[in-house]
Structure formats: C-alpha cells, structure tokens
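Okay, structure first, notes after.
Missing here: one protein chain of the complex. Every other protein chain is in place.
After this line comes chain A, so read on.
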Amino acid sequence: MTDLTTAVDAVAADDAKAENAENAAKAATAVTAATPRLAPTPAQTVGPFFGYALPFPGGGDLVPPGHPGAVTLHGRVLDGAGTPIPDALLEFWQAGPDGSRLGAPGSMRRDETTGGFAGRDGVTFTGFARVATDADGRYALRTFAPAGVPYLSVCLFARGLLHHLFSRAYLTGEPGYAEDALLASLPPARRATLETVRERDGVHRFDIRLQGGEDADGGRYEETVFLDFA
C-alpha cells in the first residue's frame, strides 16, 4: 500500500507537468476511488480551545433522554498515566436501529432567530453524536443499539493528540451483538478494550485509554485498540 502510494504520487507529479489544468480536471473526474492521486491535507491537533465551536447542545442525545429502548454509553478518556483527559472530543457514527447506514441531517440544527442551536427534532435518528469530555474526563451518550453492525464507530480528538484516532465500541449483550472479523482477529486483552462493560440493562461503560501504562496504584492497564482504514 505504501509503495503504491509513492508510485502514484510520482505519477501525479509527472502528470502535473505534462497536462494543462483542463486535462488534469478531466483526469480527476475519470479516476476511480481505488487510485489516489492527490496528497492529503495533514491532520493537526484540535487544541484546547474547540469548546465554543464544536460541541453543541444535545450532541450526545441521539435519542431523547428517557426514550424507551434507549441505550446509554458512557465512560472516561484516560492518558498514559491514568489521568482523565478533560479536553477530549469524541464523535460517534453508527447504523440506525433499522440497519440504515445513510444517517440523516439535523444533528446540530441551528436557530435562525437567535443564531444559537435549536436542538435535535426528537424524531430523526441522525446516526451522529459529538460529546466533549468534562473536567473528570467523562462523557455520555444516549442512543439506540445499531442493527446490522454490532458497534459504534468512534473518532477521538484531544489537545496533545496530533492526529485523531478511530476506534469502535462493541455493545456487549445488546440485540444484534455478534463477534465480527475485527474482534476475532485480536488477542483477548486487546479485544476487551473494544467491548463495552454492560453495567445494567441498557447502560454500557466504554473507557478509552489513549496509552497503556500504570495507574497511580500501580495497576497495569491496556491501551485501547485504535484503527487504521488505509
């Protein structure tokens, strides 16, 4: 994959010399998804000051609180010393309870009158959630268990993290939960980091450990499995 990318980039550089802008535009529309040509924009850390820009009210309420059948997913984000991270941002993307992967607009509806947020409409399941951790490194969201795939996809941003990380939260014991190829490929201790702890009916805990290490009491803990979709 790496070699392929290098080769393709070299071809792209030659092309850029050889073709005028019009031809390049034609070529860009003709290529397929499997042939990367443009070099990507590098990621940078979200920094400490995203709080007035990215989180929005109801960001973690994919379904209204108290909704029948809702599942609560909550936990902490911890660093390599076991210290809670108070300035992380988590995003979740998931299939709907009907198995739909299309999502829907309306996660962060705006209020035209005030310029503030109007909140979700309480009807549409958008499939997307965004929550910042609090001062204790905690987050919570309320959602439906996804159908068709047994996990919520997670994207983690934080000050100190130069390039975001992807993971998955597999909802242990919920309807539709099943072992999949990724879980099956992992040794037990690693695999356990992707599986939620079912605390009681409809309440799951999912802690994210950005780096493995020892906590203040000398206990070892396992680093969460992070994913690459290259």
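FYI, a residue touches a chain if its C-beta (ideal position, glycine included) is under 8 Å from a C-beta of that chain, and two chains touch if they have at least 3 such contacts; residues count from 1.
Criterion: contacts and distances are computed from a predicted model.
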item	value
Omitted chain (choose from "ABC transporter permease", "Oxidase", "Protocatechuate 3,4-dioxygenase subunit beta" or "D-methionine transport system ATP-binding protein") - UniProt protein name	"Protocatechuate 3,4-dioxygenase subunit beta"
Omitted-chain contact residue, chosen from A:I85, A:V131, A:A145 or A:L171	A:I85
Chain not shown, touching residues in chain A	2-3, 5-6, 9, 25, 27-29, 31-33, 35-54, 79-81, 83, 85, 91, 93-95, 101-110, 112, 115, 118, 126-128, 146, 149, 151, 153, 155, 157-166, 181-182, 185-186, 210-213, 223-230
